[in-house]
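Encoded as structure tokens, here's the structure I'll be asking about.
A protein chain is absent from this complex, but the other protein chains hold their places.
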Amino acid sequence: MSVVKSTLSEADLKTVGDALKGALVDLVDLGLVAKQVHWNVVGPRFRSVHLQLDEVVDTARQHSDMVAERASAIGVAPDGRAATVAAQSAIGSVPEGWIKDVDVVRTMIDALGAVIGRMRERIEVTDEPDPVSQDILIQLTADLEKHAWMFQAENA
Amino acid sequence: MSVVKSTLSEADLKTVGDALKGALVDLVDLGLVAKQVHWNVVGPRFRSVHLQLDEVVDTARQHSDMVAERASAIGVAPDGRAATVAAQSAIGSVPEGWIKDVDVVRTMIDALGAVIGRMRERIEVTDEPDPVSQDILIQLTADLEKHAWMFQAENA
Amino acid sequence: MSVVKSTLSEADLKTVGDALKGALVDLVDLGLVAKQVHWNVVGPRFRSVHLQLDEVVDTARQHSDMVAERASAIGVAPDGRAATVAAQSAIGSVPEGWIKDVDVVRTMIDALGAVIGRMRERIEVTDEPDPVSQDILIQLTADLEKHAWMFQAENA
Amino acid sequence: MSVVKSTLSEADLKTVGDALKGALVDLVDLGLVAKQVHWNVVGPRFRSVHLQLDEVVDTARQHSDMVAERASAIGVAPDGRAATVAAQSAIGSVPEGWIKDVDVVRTMIDALGAVIGRMRERIEVTDEPDPVSQDILIQLTADLEKHAWMFQAENA
Amino acid sequence: MSVVKSTLSEADLKTVGDALKGALVDLVDLGLVAKQVHWNVVGPRFRSVHLQLDEVVDTARQHSDMVAERASAIGVAPDGRAATVAAQSAIGSVPEGWIKDVDVVRTMIDALGAVIGRMRERIEVTDEPDPVSQDILIQLTADLEKHAWMFQAENA
Amino acid sequence: MSVVKSTLSEADLKTVGDALKGALVDLVDLGLVAKQVHWNVVGPRFRSVHLQLDEVVDTARQHSDMVAERASAIGVAPDGRAATVAAQSAIGSVPEGWIKDVDVVRTMIDALGAVIGRMRERIEVTDEPDPVSQDILIQLTADLEKHAWMFQAENA
Amino acid sequence: MSVVKSTLSEADLKTVGDALKGALVDLVDLGLVAKQVHWNVVGPRFRSVHLQLDEVVDTARQHSDMVAERASAIGVAPDGRAATVAAQSAIGSVPEGWIKDVDVVRTMIDALGAVIGRMRERIEVTDEPDPVSQDILIQLTADLEKHAWMFQAENA
Amino acid sequence: MSVVKSTLSEADLKTVGDALKGALVDLVDLGLVAKQVHWNVVGPRFRSVHLQLDEVVDTARQHSDMVAERASAIGVAPDGRAATVAAQSAIGSVPEGWIKDVDVVRTMIDALGAVIGRMRERIEVTDEPDPVSQDILIQLTADLEKHAWMFQAENA
Amino acid sequence: MSVVKSTLSEADLKTVGDALKGALVDLVDLGLVAKQVHWNVVGPRFRSVHLQLDEVVDTARQHSDMVAERASAIGVAPDGRAATVAAQSAIGSVPEGWIKDVDVVRTMIDALGAVIGRMRERIEVTDEPDPVSQDILIQLTADLEKHAWMFQAENA
Amino acid sequence: MSVVKSTLSEADLKTVGDALKGALVDLVDLGLVAKQVHWNVVGPRFRSVHLQLDEVVDTARQHSDMVAERASAIGVAPDGRAATVAAQSAIGSVPEGWIKDVDVVRTMIDALGAVIGRMRERIEVTDEPDPVSQDILIQLTADLEKHAWMFQAENA
Amino acid sequence: MSVVKSTLSEADLKTVGDALKGALVDLVDLGLVAKQVHWNVVGPRFRSVHLQLDEVVDTARQHSDMVAERASAIGVAPDGRAATVAAQSAIGSVPEGWIKDVDVVRTMIDALGAVIGRMRERIEVTDEPDPVSQDILIQLTADLEKHAWMFQAENA
Partner (left out) sequence: MSVVKSTLSEADLKTVGDALKGALVDLVDLGLVAKQVHWNVVGPRFRSVHLQLDEVVDTARQHSDMVAERASAIGVAPDGRAATVAAQSAIGSVPEGWIKDVDVVRTMIDALGAVIGRMRERIEVTDEPDPVSQDILIQLTADLEKHAWMFQAENA
């Protein structure tokens, strides 16, 4: 079933569609991971980290919606189901159960670092075929790098 | 690592903790599934269904946070990671790709029905051990059953 | 025409459906009665009573919507038509024309008392068959009893 | 008990008072009827019609308050009790139970048509005796005719 | 200095301009009188009357601005200076000093009655020459008559 | 295709429909013209005039929507397409390119004057056949005349 | 009729009461004068001055309410009636009719200057007897002097 | 003086009234204690703890109002005076003067624990006699246990 | 434990600290007393007095926070615990149980009078040592005296 | 008359100016077309499509203002007059009169498609000469393509 | 160029003008310093300190505007240029680059202490010549001392 008549060539569509679908998976998982540690964090910095994580969740949810609808807009069906996310996310596994605040900070530095690395590649490959999709990836990367700085500053 | 000194006995804690952790998994998946079809729905009723699904997402996100933090509050570490959700959710698999609006309605009736069925059981088992947790489950079930009615009315 | 596949047994459905339908009629009439005296009240306490009555109207309208949609959610068609309300309401007839403020207060104490009495019975009969519907009835009764206290305090 | 010293002559007062009291009954019933089908509508257009009906309810409630308080302001006691509404409304009886979305649209076209017809007459008879009351009737008729157009457009 | 080229004939302009300038004086004074008794009222109904008077002030200020700018809009310079208001207002003198709540109510009934009487005449004389100005006078009279009803109801 | 069953006779419908369609064209063009000079104005009063023009745009857009939907409500299809507006507007041609602030003020006085003149005629012809449509035209004319006064005052 | 038992001695009460009553008269008149020229201003700076004057009106209305209620709070009945204001205001007479923008600016500099001069004296005389009333006079003088600066800057 | 005619039997009234009056005392003191340490906390976590405590204050104030008005609503006069609170509160004495952040956390864990323990008993004893009051106690206990978890997580 | 290095001399610190600590105790008790009668008031003026008391509560809570944090800011540990308040408040004991509206008004006049008397002394003694703290006391006294006027006006 | 000293070379200015002026014409027409069918749509999906079109209008109005002011900012006078729009728009003619909802959807797919095609070209040609203008075109194209997807999904 | 005719004598003007200009420089620099460390802070308390600093920035910006406009209001031209601030600020130099959270807290205690010391002197010297300016300095000092307490409490 073809829904949207894309203005991109087939090759460009493949490149851009893969970038957006990959971004979607990473962002959905980032939101789930941030919520997981938001609920399980313990330690003297509990309150501060607990609140900070909900801002990551907001960023992840807003941008996952943005990239998913951008995929639809160029004619590529997005996939953000739990199984797909569990299988393809850039983020390594997060341990079960209570987690100390210092470990949360390290976990988030790693998770954000992994996602940002893949986003940087996506920005590069979409430059030629679709500057409109690229602009969306550029803006969300700015937000992710801001979060990454904050956790690193906290870790210094 | 023991964090919260529970006012429940060990046996009650096990019952209530399982109910809340199960509810968390179902609600996280309900949110992911509703977003998935929110992005992929096609057909003449696209706009109406697209908007309706975001209200399900809101309900699912709000209540998943509620039950996860309730689990923490009684001393049970919540688990809402993608892999856990993919493995334990009450909701059957949702097909990949574009999906017709009539199929979305049926998908949501099934998904909500499965989750509600398990919630009804959780309400029953938590009545004795912890009326505070039960009250939370009762209130979220009211919201889920309201959504379920609307999709069924739409299907009539 | 069957719309919603209820999770309740047929017997339970009858009990709970009757409770909700009865609550709907009483709440719609409470709203109409409160508006009627809101428009017709006279006397030195006019302004205070006039404003207080609109808060009763708000409560009545909010909760009548709640119970009507709860009825739909369990598969029972609600009935809030003028003729049904006129025939089945718990509230006795209210006189036509201007009404003194002290008489308004007494009218509202009687009206609220009659409705609360029936709500208390509905809370009891729905406990077993459907704690979700019962919870809704409990919460609206709290609001009605708060209004009833205020008119009684005013009458002391 | 005479409350408000009217600036209108007795004859004019009778004409205008009747117009406003009639308008009140029709508007209260319009609100009840719209809520009734708001709760009972089924069919593929459920969500759209369900939401649209609540806008009719808002219009009906706002304007019934307006005309009732206008009646009071010229010294005529308004009557919006359930029995009065059931007996005198311009709107024919609405069937009990679930109702298909297409039938809801037709029901609302008829209900609005009946009320508008009577409002047009009231605008005419109040022109001479009280342009202030007439202006209120003119403005609410504009709103009713806008709703009527929308349901007719939906029916085309 | 002629500012606005009026679309009205000279005779009509005189009629409408006088009506608007008269309305301005009455409304400015109504606002001053309502504030005066708002500050000086005493008695058991103090709080209720004190608040009610500020709603009259709001009405008076909003509508005095409206009629003054309407005068400007048709090319007639408005005059709302203290001396003009003191000399030409429809409202009789208000006593100095503290004033009992029952006397405030009577004072406001008289003040509103005097203003409404003159507004009714202005509605009549502006009908032919300028329906646009008349519409503004009709709408503000509706508000004034609503306030008048409330004070009379309070006095019953 | 007949959509709305009008309560007006065919002759009245023609009169009122023409008035509303004419008003629509004038108001759409007023909005376009105001935006055009909003973007092109230069001179020491740039900022003041630039902001003032956006208030005219707001008025024009709000009222054009109002009259278009009023046309639909009485069963007449509105026409606000660029070509229709270009052909039938009351407003004379506006020069291309940058325009001095003093010239903008004069342009707006002329544009508003032309539209107001035609609106006054429409108020007159709709009085008999449809007081509801007339009331809408009266209210928008009040707003237009207020804008016209302000530009004239600025030009004095 | 003695209403408030003042904590001030009789002599202090006289001093402070006179200061507050004088401030009330000046502020009420400032509000009336600012409105008068707000409606009658013409000239190229019309819009800017028209808006600026409404900010003076806001200041005058807010502070006149403040000082009147402060008078009541220390047991002195405030007097803000039109005749009192016309007789006792610090502000000289304002001409009738349209007034050029440059003249408005000068009028406001004079009016504000006259009021500020009297407020400075009131600050001095209330320092000893009642620092609470003095603080209110200090704060409103700050606002008046800010307005005075702006009109003078505009005049430079 | 009997104010409210209770729908509860005398025995039930005694049980429920005691539960609500006890809850009131505990909640008022919880608010006072949280404010006390909010003002006196020192240490590196000052800001985080200072803000967190104000959320406890909000919870305590909202729920103390709720239970006090519920007591009134069933006809039992509430008592939240300082002396009563000082004498009957569940919370042990809090030291005077500056208090280290770690000690604040421990103080709050103890205070919340003591109050929650007594609330759990109140939930049990009110179940039979008055499910409406019980529901209020259940909901506030959920909030208190959430706060207790957060301080414990911070202490881990 | 010395926390804040005060800019005041030791003697001044003692004077100002005592004034602020005394103000804190009085304001906390004022809030508790106002809530107590807010819950227990009965009589025809119930609603008006009930609402008015919550405005006193707001004032008391806002200002108690202000003076407590001011004490901290100059290096003095504030004390607002129930026992301290019960022992040191300026306000005499308030009777238990339901209380007639007229008695509430008298109770509040006495309570506010006692607190204002002590505040006036605190304003005097802090003038020399700390004008910053004095300014806070001046502003809250203005609010208290406004409340006191209103209850006295109501009692006249 | 040269207003803005552009930082672009003359050649670049021509390229970028043409792109922005073209974009302006297309966006103004998109807004007019969307309003036209918003008023004239009929059919079962009336309400959904009617609302959806107003979101297109919002997008078109916001972005037309953006590109017009961007043209001014680089020194090129924008032209959004009705005649210019009628002559140069990318959008083909839209039929007069009522239009079925399915035809509206197709009309919008065509209109958006035509505008998007030209925007894609403008993004390309502005890349070199002015990345600032290009960024604005990229962002508005993302919004247009999102609308285009939604109408296509609705058409599937 | 003399702009504002001051009500102060020349000598008083010099004293007050110097106080306000000095306050302006200190407050502008406080805002710049707080932003500088807001951006450069690192360490486990990063988030808490980062947020706290933005509240200092808000205070500094609001009050610098207040004192600058107060200077203008008494006829003294304010000077808040970077070079002036760099040369005359009370605050010692802040190191370049990343800064540990504990060092930020100490930096802010020193910066606030230096500014408060100079503000205390300004309060003293302005008391006689201009209580209006003094009141502004008193109020901003209260805010600065509140911030100073918080950083000291955090340092305890």
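Annotations
First chain written, first letter: the chains are A, B, C, D, E, F, G, H, I, J and K, and each begins at residue 1.
The rule we apply is simple: a residue touches a chain if its C-beta (ideal position, glycine included) is under 8 Å from a C-beta of that chain, and two chains touch if they have at least 3 such contacts.
Bear in mind the structure is a predicted one, so any value in this text is a computation, not a measurement.
Only one residue from K:85, K:104, K:138 or K:153 touches the chain missing from this view: K:85. Check K:23, K:42, K:104 or K:144 against the missing chain and you find that the one touching it is K:42.
Contact with the chain that does not appear here is found for just one residue of J:35, J:70, J:100 or J:147, J:70.
Touch with the hidden chain on the side of subunit K covers residues 1, 3, 28-29, 32-33, 35-36, 39-40, 42, 64-65, 68-69, 71-72, 77-83, 85-86, 89, 93-94, 96-98. Touching residues on subunit J toward the chain that is not drawn are 1, 3-5, 7, 69-70, 72-75, 131-132, 135-136. Although one chain is hidden here, its contacts on subunit A can still be listed: residues 113, 116-117, 120, 123, 127, 134-135, 138-139, 141-142, 145-146, 148-149, 152-153, 156.
Heads up, the rule we're going with is that only the chains that are shown with their structure count from here on.
For B-C, the equivalent interface among the listed pairs F-G, D-F or B-D is D-F, as over half of the contact pairs agree by residue number. With centres defined as mean CA coordinates, subunit G is found 23 Å away from subunit E. The centroid of the Cα atoms in subunit D and the matching centroid in subunit K are 62 Å apart. Work out the mean CA point of subunit E and of subunit K, and you get 49 Å between them. Shown for subunit K are the residues in touch with two or more other chains, namely 45, 48, 135, 153, 156.
Every pair of chains in contact is given here: A-B, A-H, A-J, A-K, B-C, B-D, B-H, B-J, C-D, C-E, C-H, C-I, D-E, D-F, D-J, E-F, E-G, E-I, F-G, F-J, G-I, G-K, H-I, H-K, I-K.
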